[in-house]
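After the structure tokens below, expect a handful of questions from me.
Excluded from the complex is one protein chain; the other protein chains are retained at their positions.
Going in written order, the chains are labelled A and B, and every chain counts its residues from 1.
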Amino acid sequence: MFEMKIDDARYWKNCVDAIVSLVDEGTFNIAKEGITLKAMDPSGISMVSFSIPNKAFSKYEVEKPAQIGLNLDNLSKILSTARQNEQLLMKDAGNKLHIEFISTDSKNRRRYKLPIIDVRKDAEKEPNIGFESKVEVKSDALREILKDANLLSTYISFKTDKESFMIAAKGDAGELEEEHNGNTEAIKKLEITKPSSATFNLEYLERIIGAAPAESSVHLSLKTEEPLKIDYKVGDAVLAYFLAPYMSE
Amino acid sequence: MFEMKIDDARYWKNCVDAIVSLVDEGTFNIAKEGITLKAMDPSGISMVSFSIPNKAFSKYEVEKPAQIGLNLDNLSKILSTARQNEQLLMKDAGNKLHIEFISTDSKNRRRYKLPIIDVRKDAEKEPNIGFESKVEVKSDALREILKDANLLSTYISFKTDKESFMIAAKGDAGELEEEHNGNTEAIKKLEITKPSSATFNLEYLERIIGAAPAESSVHLSLKTEEPLKIDYKVGDAVLAYFLAPYMSE
Partner (left out) sequence: MFEMKIDDARYWKNCVDAIVSLVDEGTFNIAKEGITLKAMDPSGISMVSFSIPNKAFSKYEVEKPAQIGLNLDNLSKILSTARQNEQLLMKDAGNKLHIEFISTDSKNRRRYKLPIIDVRKDAEKEPNIGFESKVEVKSDALREILKDANLLSTYISFKTDKESFMIAAKGDAGELEEEHNGNTEAIKKLEITKPSSATFNLEYLERIIGAAPAESSVHLSLKTEEPLKIDYKVGDAVLAYFLAPYMSE
């Protein structure tokens, strides 16, 4: 039995959107300390690891740990009805999750019931990689970079070298090279232990970055030809993603 | 022979849009007191009854009553060219309807001729139903309610009971229940003679409500398992719709 309340229903929507960008179903692990979810995307080339502490909720009562498998697409649809000044209440009730929007302005209540499902594949461990380079970049600047690259290719290469972060993309229509030196407007921090380079699927990167709040920071952790780690915060929640590199030639 | 003028061409566009949302052709009955139109939608599950008094026009001259059948889709397209500060002049000329936009700013005139057609089926009588419940709801709130339900189903159930108005929708993705007690922000008035409930096609409801002006009132009249009456005003014009209930199981 659990019951939790969030003061801004739209905040929970933002959290779920950051998960549903990669996976359409998943299992929330509800513990006393907070909620976590780990899931691979269906293609298996990326994973998401989500965690939110109990302090993000205005009410958080968990009698005993629970695992709640949900169709996240449907959850996201329901959360998209959240309006301004609505609180969100979630509790379990048999084989359904009760979701209730409570307007702080009026006495109306909107109640949804969402079936709890068995999620086929779940609970992956995060890969353990000794990253060589870490780049902290503004979310909006990173979105622009991905958009630039997307004009020419479906892949993007990230490279770090001494004190610069470079991206490259190449296609029939032309080639793009972009160089960011440390401490420019877009790049907030560069920690390069060893120059690294790897190439990634642009569509996955765009989906992963899509839910990062505007004007926030995104951390990229790189190791040559190894999976990329992307992480950012949505309020108190932490979103970490791993994306396998594209092996060309 | 008739000739009529409206000071804001876009007002007439709003009236026609409220009709064309359900039917793509219809016959305007032009009488000395005003203009009316009654039509069934092609599927036969809904009808619209439109009436506008002569006082809504700045000029209204009708020598003898006339019946003008029109392709309302084409009329709506032409009216969509209405710009700010344009008056509208309509008159008959043989087998065509003349529509003229007159700019109050300049001396330009834009003249359209629209063929007058024979409308196949027409002139329905409004059903006579002894309604048990009447709900006055804000147009924008009703649109939100329909949108919420649309996430889960193609049908919506309306229920009234003592002093509350409830809606419900159910689909594979989950269930929705929403309860509005009288005199909340969304519900402006509730008159319940007898608790009633019926289920309706959401797409038709959305089309019917779509043309209701923002921040206006929509009246819903309900009787268990009987057609729903929806009516609202667009300026001086009155739009009344009847929608057959969905009979499940």
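Definition applied: a residue touches a chain if its C-beta (ideal position, glycine included) is under 8 Å from a C-beta of that chain, and two chains touch if they have at least 3 such contacts.
The structure displayed is predicted, hence computed values, not measured ones.
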Considering the whole complex, which of B:43, B:81 or B:193 touches the chain not shown?
-> B:81
Full-complex contact with the absent chain, from B:113, B:170 or B:233 | B:113
Missing-chain contact among A:173, A:214 or A:247 belongs to A:173
Residue among A:148, A:161 or A:206 touching the omitted chain = A:148
For chain A, which residues touch the unseen chain?
-> 144, 147-148, 151-152, 173-181, 184-186
Considering the whole complex rather than only what is displayed, give the residues of chain B touching the chain that is not shown.
-> 71, 73-74, 77-78, 80-81, 83, 105-115
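Operating definition for what follows: only the chains that are shown with their structure count from here on.
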Approximately how many whole Å separate the CA-defined centres of chain A and chain B?
-> 44
